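Here the structure comes first, spelled out in structure tokens, and everything after it is commentary.
Every protein chain except one is present and positioned as in the full complex.
By written order: A and B. Residues from 1 in each chain.
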Amino acid sequence: MSSPSWSRCATERRTLLGGLLAVTLLRPASAAPEAMAQAIRGFTGGAVPQPGGINLEIPPLVENGNAVPVSIEVESPMTEAEHVRAIALFSERNPLPNVLTVKLGPWSGAARIGTRIRLATSQRLMAIAALSDGSFRLAEQQVVVTLAACIEG
Amino acid sequence: MARTLLRVPGTAQRGEVVEIRTLIQHPMETGFRPGADGTVQPRDIIRRFTCLYNNRPVFEADLHPAIAANPYLTFTFVARESGVLAFIWEGDNGFSQTETRALTVA
């Protein structure tokens, strides 16, 4: 689980994540609105992703949902025998559940990506990694979006 | 031509994990937003980004409307040999742009 390159904040988050997952596992994919669950099934082919080994970094409180920095890192040696094939990010309450899907391989050297996303409202996000052994890893974060008071009229 | 900003090291050690950062000017119009006249603006997004390293894909991304305007992407790959990196963005309304950078591996 722990890697020295991950921040202390990430460690604390993983503790929190553990708690969230305990809840999630009691109520599997059905906890997510159907559209996200369906998009996730499309990515995993129905396999149930396991928590841990993946870190989804996103600010818990966002001033504006138009450009929210996100980074995802998966623990993996990234060798021919053992690597991350793909990472996908899903949103629970945007108009569409798919956000970003990337293909990686042993040539990537590390399973670490970053981008900036839009969030329509406060919601849960899920990052899922597809590993070379056919298994899937999952991380989730809850984000609160405070809406701007003065929007362009 | 859309403006782009790329952070690509010019040189790297063999076997080094290189981090690339890309930023491109694009509105990423979601297809859900009403315009000034009240009608929904048609979707206009970059759908796909590819990085080729000596013509071999080392990073491929499918982008959806939830990617922020002026898409920003960071990723890594292992420097193996000197050559050319090509960055390709493709999207709606025939959008297509390619930038290339040389990479020297010591």
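Just so it is clear, a residue touches a chain if its C-beta (ideal position, glycine included) is under 8 Å from a C-beta of that chain, and two chains touch if they have at least 3 such contacts.
As a convention for this text, contacts and distances are computed from a predicted model.
S.K.: Suppose you had to identify the omitted chain by its UniProt name; would it be "L-cysteine S-thiosulfotransferase subunit SoxA", "Magnesium chelatase subunit D", "Sulfatase-modifying factor enzyme-like domain-containing protein" or "Multiple sugar transport system permease protein"?
M.R.: Cross-referencing UniProt, the chain left out corresponds to "L-cysteine S-thiosulfotransferase subunit SoxA".
S.K.: In the full complex, which of B:V17, B:A69 or B:V105 touches the chain missing from this view?
M.R.: B:A69
S.K.: Touching the absent chain: which residues on chain B qualify?
M.R.: Residues touching the hidden chain, for chain B, are 3-7, 21, 23-25, 27-28, 68-70, 72.
S.K.: Considering the whole complex, not just the chains shown, which residues of chain A touch the missing one?
M.R.: Listed in rising order, the touching residues are 59, 61-64, 66-69, 146-153.
The rule is short, and it goes like this: only the chains that are shown with their structure count from here on.
S.K.: Can you give the whole-Å distance between the Cα centres of chain A and chain B?
M.R.: 20
S.K.: Touching chain B in the complex: which residues of chain A?
M.R.: Listed in rising order, the residues of chain A that touch chain B are 66-68, 71, 91, 94-96, 98-105, 107-110, 112-119.
S.K.: Which residues of chain B touch chain A once you look at their complex with the stated criterion?
M.R.: Per the stated touch rule, the residues are 17-19, 21, 30, 32, 53, 56-69, 71-78, 80.
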